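Quick one: the structure is below, questions incoming.
Here the complex is missing one protein chain, while the rest keep their positions.
Chains here go by letter, A, B and C, matching the order in which they are written, and residues are numbered from 1 within each.
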Amino acid sequence: MKTIKDAVHDHIRVDDFALSLLDTPEMQRLRHIRQLGTAYLVYPSANHTRFEHSLGVYHLAVQALDNLGVAGIERDEVRAAALLHDVGHTPFSHNVEDIVEEHIGKRHDEVDDVLEGNVARVLEDRGLSPERVASLIRGEGKYGQLVSGELDVDRMDYLVRDAHHTGVPYGTIDNRRLVLELDFVDEELVLGEGNVQTAEALLLARALMHPTVYNHHVARISKAMLKRATERLIEDSVRAERVRRMDDHELVVALRKNEATAETGARLAERRLYKRAVWKPRDEVSDGALDAEPRALEREIAADADVEPHEVVVDVSTPPRMAETEASVVVDGEKKPLERVSRLVNTLRKVSEDEWRFGVYAPEEKLEDVRKSSERYV
Amino acid sequence: MKTIKDAVHDHIRVDDFALSLLDTPEMQRLRHIRQLGTAYLVYPSANHTRFEHSLGVYHLAVQALDNLGVAGIERDEVRAAALLHDVGHTPFSHNVEDIVEEHIGKRHDEVDDVLEGNVARVLEDRGLSPERVASLIRGEGKYGQLVSGELDVDRMDYLVRDAHHTGVPYGTIDNRRLVLELDFVDEELVLGEGNVQTAEALLLARALMHPTVYNHHVARISKAMLKRATERLIEDSVRAERVRRMDDHELVVALRKNEATAETGARLAERRLYKRAVWKPRDEVSDGALDAEPRALEREIAADADVEPHEVVVDVSTPPRMAETEASVVVDGEKKPLERVSRLVNTLRKVSEDEWRFGVYAPEEKLEDVRKSSERYV
Amino acid sequence: MKTIKDAVHDHIRVDDFALSLLDTPEMQRLRHIRQLGTAYLVYPSANHTRFEHSLGVYHLAVQALDNLGVAGIERDEVRAAALLHDVGHTPFSHNVEDIVEEHIGKRHDEVDDVLEGNVARVLEDRGLSPERVASLIRGEGKYGQLVSGELDVDRMDYLVRDAHHTGVPYGTIDNRRLVLELDFVDEELVLGEGNVQTAEALLLARALMHPTVYNHHVARISKAMLKRATERLIEDSVRAERVRRMDDHELVVALRKNEATAETGARLAERRLYKRAVWKPRDEVSDGALDAEPRALEREIAADADVEPHEVVVDVSTPPRMAETEASVVVDGEKKPLERVSRLVNTLRKVSEDEWRFGVYAPEEKLEDVRKSSERYV
Partner (left out) sequence: MKTIKDAVHDHIRVDDFALSLLDTPEMQRLRHIRQLGTAYLVYPSANHTRFEHSLGVYHLAVQALDNLGVAGIERDEVRAAALLHDVGHTPFSHNVEDIVEEHIGKRHDEVDDVLEGNVARVLEDRGLSPERVASLIRGEGKYGQLVSGELDVDRMDYLVRDAHHTGVPYGTIDNRRLVLELDFVDEELVLGEGNVQTAEALLLARALMHPTVYNHHVARISKAMLKRATERLIEDSVRAERVRRMDDHELVVALRKNEATAETGARLAERRLYKRAVWKPRDEVSDGALDAEPRALEREIAADADVEPHEVVVDVSTPPRMAETEASVVVDGEKKPLERVSRLVNTLRKVSEDEWRFGVYAPEEKLEDVRKSSERYV
């Protein structure tokens, strides 16, 4: 047993099997992928990585398995899935994954990196099936719920970790209690009796972290800029599959060096970010703008405003899914969906819809032109 | 007044002047330089940067200035110096600065970045002399002691910040008290009456962080590997002055791409680090080895062991200086050097000497050969 | 300036005037009154006192005053009111205050202890009017809002302090931000632009602390037992005015020693608490029970169940008022009531109504008898 010191969970104990997985280049790469992408441009301390998050998820999964009394090969499979669940991530986490996946036609949890190569070899040496582990990562099967589901250990780690590293206090949910209270009822992962509040607190933490951190407009702008630049990089010269395997260092340097993206690369390096020309709730946005293909809309606005095409960025986010609202809790001895027993939970879903914003961003010096032109389309 | 959220000091308030300094590309670059270099290979959460540390030092400096009642231009100079004190840093902080400075013949606090360019312009717009600010960064003059001295706010920030991000509890000194108790006696910055223990605690925090974090053998090995590779990079193709202006992203990618350093670049990426062939306290090391030029010694051992020259790394660290032992404290109304009133402090100096180690590192598969050859020389 | 070390706010600085107030026997008495009454029977670490809370409220008030730029006599008045706001508290905080106040016909913020005696003398020595300070404690006037209003510093301290000492993470609101963002618009204390979430977080913290800590059924039971016993004590032998001046030590010992209350005194000492015979939401309680005078109802049920009168305790709590929902926030440059701009806030009010419970408690060995009899009445 080796002990790894973690800023959130203190000491995390890992056995030789977990160590072998950690020692693969695929996992080590996660040391160089920031957990929150460009959020460090708003929260200077938010430099934590997918690597430490993966360790944290592993740690919570082991606690849940201990508590649920899961042993043998199933335990090893879940441990592996917890540790590996982010191994297929693109650089800058969720910031560029859409664009990369669109180009290569695969999601980050369709995890080649688990099915073949160094990771697969370590799994097979332990007598595990890489396919089984990959299916757990996709949330399939009874134990897949622990790794990716409404009550998975992934979100239990990231909320607390993001709070610790940003300094925002909202994410300090009662992790230990959540893990201790997980139970299976009819093969469904639920929270045991007396935990409606525990579940509500988890949801509230997410609901508060969203506008403050994940959806902060500066994080949204820098993410949209990064995304568009990565798209240009792919169209210009670098294969999407190559981008997918990069770490943050490599993508940053590629953006700075490539002619088509150097301007955005420098803007991100020096934090000279675009500003909001448009920032509207859904019911104020025209149907045309909602239905338009964002890049086509950008070209139209740019032409109208007489600016360079890359100087207009249209940002249509998907509202957070609030998966936890679908979780079940035991109330008076019976398994019930959280949204039926908690008045708060339904409100939180609506709150998250309220937060939705349609954004158009442009360089400060072009802001007025883009704003005027946008008015015709948005 | 803008407020920036920090994981250590919570809310840090910055005025327009401080914001203008923060907005220079020179300061923004520090967002991409890890505070502890390669220590994240031991402590996965240790990904914090020189940027957040600079903000923290600024915050503590403002508190000290408020408390000391320093106003006007001197206050602005000290604020600027606190914020800018690390602007000249090489990538990976202290890890490669020696090698770069050796090649360009300047120390990182001989701060061109303050004397000219964007930073100098912001200072001059405020009516400040860049030369004055640079001299404060070097610790000169009465107020220079606040920025770089035995009781400077630099160490007050980094000990607590490093503790927060590594998860090691030793660095949790009583910062607020230290800042409140600073005073000037005969132009010397001292701690007021009743603070011998406060000062001892600061020193102890450093004494405990050293072996556990800063001097951890894995941090030492990865740092030595990085240093040698950077040296080869400079000798091979990249100008030292260019390396100095890089951020971590650029140095990492340069090491991976350059033929002379690609092997070390990959090793650092995948954490396939060298191991210790030799690890000895000073009194067990031969005089010849102590006096030798490390790179010459490497070549001799490599030839003897019949391995590639870059497969032997000799690491002779300088013991930590323990500057705080020279600080003064007011005791019974009189200013006295801390080492005269504290039994602990003298011991800590010796403890830090005890920790000194002479290291020779090599790839795992060559370890025995290098060990045997080293015995002849070390 | 003296510095007092606090577990929540770290260093609290107090000047001679604040120290003189703290040094009065009236304020020192608060060192012996637990902030959360009997909640320590659920949360063993919840032993914090009204004294440390008063210091914390003082500390936050000073920060708010600094930020709002309030100086001179008004500043002194608010500081005094913040420090003194709980000086009239009965032992065990809110647990017995109703019963005492009912007997003496005064509320705890009708603060004799401020208007006369040692405290009044210190105030007058400073040139302050005890009447003015007392009116601020009652929340009157512009600055009274800071001490007792929808956004007062009282609740900012207690939520965080209760979280720290119980170990429940829900109360960790962003205090520093709240204090920095307070502003006056048309003489009303509001939160400035961009703080809807900050206000929501404050309300959520309260909404989550309520069921978990303040309204935990064991806290409710022990509080109801204490209240009834104190009532018997007053009716039996000890004047209500005397009880009001006691601290926890004196009330505990009085309950243990007095024949009429010794049984409850011993039960509280040994944590042999009554259990719930009835625990119902409002819509399941008969109108008769809701309208009945609780002690009359107790006698009826006790007679019916053939148990001692003091072995039935009827507990009808008032739902938490959620005063913060009435606070105002600046949105798009305009002052607006929080409940109009936040969907969450309306829900939270309903959530707090949902939590309301009607309880009947009895000794474990009589539980079935009392339960059966209760059914006829409740």
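Points to keep in mind about this one:
Criterion: contacts are C-beta pairs under 8 Å (C-beta built on N, C-alpha and C of every residue); 3 or more make two chains touch, one makes a residue touch a chain.
Predicted model only: the values in this text are computed from it and were never measured.
Contact with the chain not shown here comes from a single listed residue; of C:32, C:94 or C:217, that residue is C:32. Taking the complete complex into account, C:164 is the one of C:132, C:164 or C:276 that touches the chain left out. Panel shows chain B; residues 168-170, 172-174, 197, 200-201, 204, 207-208, 211-212, 343-344, 347-348, 350-351, 354 of it touch the chain omitted from the view. In the full complex, chain C touches the omitted chain through residues 4-8, 10, 23, 25, 28-29, 31-32, 34, 40-41, 43-45, 47-49, 51-52, 55, 164-168, 247-250, 252-253, 256, 269-271.
One chain is missing from the display, and on chain A it is touched by residues 3, 10-11, 13, 176-177, 180.
Rule of thumb we're sticking to: only the chains that are shown with their structure count from here on.
Located most centrally within the structure is A, per distance between chain CA means and the overall CA mean. Centre-to-centre spacing of chain A and chain B amounts to 33 Å, using the average Cα coordinate of each chain. The set of chain C residues that touch two or more partner chains is empty.
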